[in-house]
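Have a look at this one before I ask anything.
All protein chains but one are shown in place.
Lettered A and B in written order, each chain numbered from 1.
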Amino acid sequence: MQRHLVGISQIGAVRCHRLIALARAIRQASALPRLDKSVALAFFEPSTRTRLSFEAAATRLGCRVAAFSSAGSSIEKGETVADTIRTLEAIGFDAIVLRHRASDAAEHAASIAKHATIVNAGDGCHEHPTQALLDALTLLDEFGSLEGKRIAIIGDIRHSRVYRSDAALLGMLGAIVGVCAPPLLMPSHLPDGIVQLPDAASAIEWADAAIVLRLQRERMDSGLVPSLSDYRRRYAVRREYLVGSRVRLLHPGPVNPDIELDAVLVESEHSLIQRQVSNGVFIRMAVMIDIFATELVEHFLSH
Amino acid sequence: MQRHLVGISQIGAVRCHRLIALARAIRQASALPRLDKSVALAFFEPSTRTRLSFEAAATRLGCRVAAFSSAGSSIEKGETVADTIRTLEAIGFDAIVLRHRASDAAEHAASIAKHATIVNAGDGCHEHPTQALLDALTLLDEFGSLEGKRIAIIGDIRHSRVYRSDAALLGMLGAIVGVCAPPLLMPSHLPDGIVQLPDAASAIEWADAAIVLRLQRERMDSGLVPSLSDYRRRYAVRREYLVGSRVRLLHPGPVNPDIELDAVLVESEHSLIQRQVSNGVFIRMAVMIDIFATELVEHFLSH
Partner (left out) sequence: MQRHLVGISQIGAVRCHRLIALARAIRQASALPRLDKSVALAFFEPSTRTRLSFEAAATRLGCRVAAFSSAGSSIEKGETVADTIRTLEAIGFDAIVLRHRASDAAEHAASIAKHATIVNAGDGCHEHPTQALLDALTLLDEFGSLEGKRIAIIGDIRHSRVYRSDAALLGMLGAIVGVCAPPLLMPSHLPDGIVQLPDAASAIEWADAAIVLRLQRERMDSGLVPSLSDYRRRYAVRREYLVGSRVRLLHPGPVNPDIELDAVLVESEHSLIQRQVSNGVFIRMAVMIDIFATELVEHFLSH
C-alpha cells in the first residue's frame, strides 16, 4: 500500500474505512494532536472550498501551510509538475496537496516524490479521493450503512473526477451506483454494476441519494451539450421532482444555482451540501493524521 | 445589539466607544491573549493594507487566518456571497472578514451566517466601519476630544463607504463634519448637520483635520469628473493651501500621489497617514477580542 493518496482504487478498502472512521473520531475528539509538519497546497486550478478545507484541516493540527496557485507563481514561467514537486520537496515540505488539470498529475507527482507524501486534490478527469471520502462519510451519517442504497450521480459523468472517485468508493461500501448524463457526457465504458438512468426525474425517483455534479461552462461551449435549456429540461434536478420524495442531495460545490440544481433546493431539507463541507475538513484532518502520525490512529479509533 | 460588525450605525455608540478604548488598551498592553480561533479573509476586491492589517491583527492574537481573493478562487466560477458564507461557515471559520463591491454584501452575509461573525471590511458604497474606528482613534489621539472639532472629508463623497462610516462615527463623537466634492460626486441627500464646502482650499481653511479620499480611476472614465486637471484645480489638497495651517491630514490609502493629495504632504508634519495604518491594526485586534473574548474586554479596559 503506497503512502500517497492518489485515488480510491490505489489506497484500497482498508485505508478508506480507516480514514472514514478516523474522521468520525476526530469530529468527536475534545483535543487534537499538534503535528509539527509542513504542508504545501499546490493548486494549479482555481478552487476556494477544497483549498480552504485542506488549509483548515492542516492548520488546526498545527501544521505550517504554504499555499500557491498558478496565478502569481512560476507556473506562469512554464514550470512543470515534476519540477514543482522536486522543488517543494527540496524546500522541505512533508506533504504536497496537488490540484492539476492533467489527469495523470497526481500519479506523476507520486512517482517523482522521494520523501513527501502526495495528496490528490483533483487531477483532470481522473480522481478526487478526499471528495469521495467526505461524500461517503456524509452518506454513512445519514443512512448508517450504504449496503444496497441507491446513489445516483447526475451530470457530466464523462469528465468528472468526482464521479470516478465516488463510484469506486460507494461501490466498495455496498451501494448501487446509478449515472445520468446527456449521451455525449457519458463515458464510452461504464464498469459492471453501474446503472444507467435516462434523466434527472427518473434518477431522483430511483435514488436514495443523488450527487449532482457541477456543469462546467466550458462544456456548454464545446458542443457536447446541445443547449442550456435542453440540459435543464432533462438533466437538471428541479424542485418538482422532489415533491413527496425523501431523496438526499449532495453536490461537490460550488453550485451553479438554477443550472444543474434549483437554487431553492440548496438550503432545503433534502440538502446535505453544508454537511459535506464540514465533513470535508474532518476527512482531510484524518488524511493528515494517517500520513503524519500513524501511531495516533489507533488511539483515536479506540475512543 | 448584533454581534456582526456591518456598519457604524448598526453597532451604535456604546460599542464604538468600547472598541476605541479597547484598541488603546491593547496598544499599551505588555502581553496579548491567544485566541484559538479561525478567521477567513474573504476579499472580493483588491486590497493590500486592509487585508494585511486584519491578518496582522488576527495572527498576533494567535488566530489561524486563511485569506483568499477573487483571483484564483471559485469566485471566478460565479460563486455567490451567500454560497461563500455558507461554505466558510461549514469549514468552521469563527469570523469572516468580507470586502465586496456590492453595497449590501455585509448585511446579506450577516443574514446568512448562523455561527460565524461577519466583519465588514468595505462593501460597495455602503460602509467601512473599521476604517472609521481607526480614523476616530487617530483623531482622538491628536485632539483629545472631537467635541466641536471640524473634520472635512474631501473627494468622491457620493461613492465613498469611508465617508459614510466616518460621517456616522465622527458625528457620534461630537465632531462637525464637512464634505467637499465635485457636484456629480456629491450624494443626492446629505444628513442634517453636514456642512458643504465649495473647494479643497476652503475646506482646509475651515477644518481642524481633513480626510482626503482616493480618486478612483474608474470615476475619471465615467464622465462624473470633467477632467483630471479640473479636479486638481478645485478638489486636490495642495501644499500651498497648508501654508501657516495646523490642519491634520488623513487618507485611507493608498494615496494617488499628486492627484488628490500633493505627494510632499504624505510625509509632512500635517500627515497622520502612517498613524492611521498603525492604529488600524489595534482597532482590528480590538474587534477580534470583542468578538471572541468578551470576558477579556473588562480586563483590558480596567488597566
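Note that in this section a residue touches a chain if its C-beta (ideal position, glycine included) is under 8 Å from a C-beta of that chain, and two chains touch if they have at least 3 such contacts.
Model, not experiment: these values are computed from the prediction.
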Chain not shown: contacting residue from A:Ala58, A:Leu88 or A:Ala167: A:Leu88
Hidden partner chain, touching residue among B:Thr48, B:Gln196 or B:Ser245: B:Thr48
Sole contact to the chain not displayed, among A:Gln10, A:Ser38 or A:Asn256: A:Ser38
Of B:Thr80, B:Ser202 or B:Ser278, the one touching the omitted chain in the full complex: B:Ser278
Absent-chain interface as seen on chain A, which is shown: 38, 40, 64, 66, 68, 71-80, 83-84, 86-93
Chain B residues touching the omitted chain (full complex): 43, 46-49, 51-53, 55-56, 59-60, 69-72, 214, 217, 253-257, 266-267, 274-275, 277-278, 280-281
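Everything that follows uses one rule, which is that only the chains that are shown with their structure count from here on.
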Chain centre separation (chain A, chain B; CA means) in Å: 39
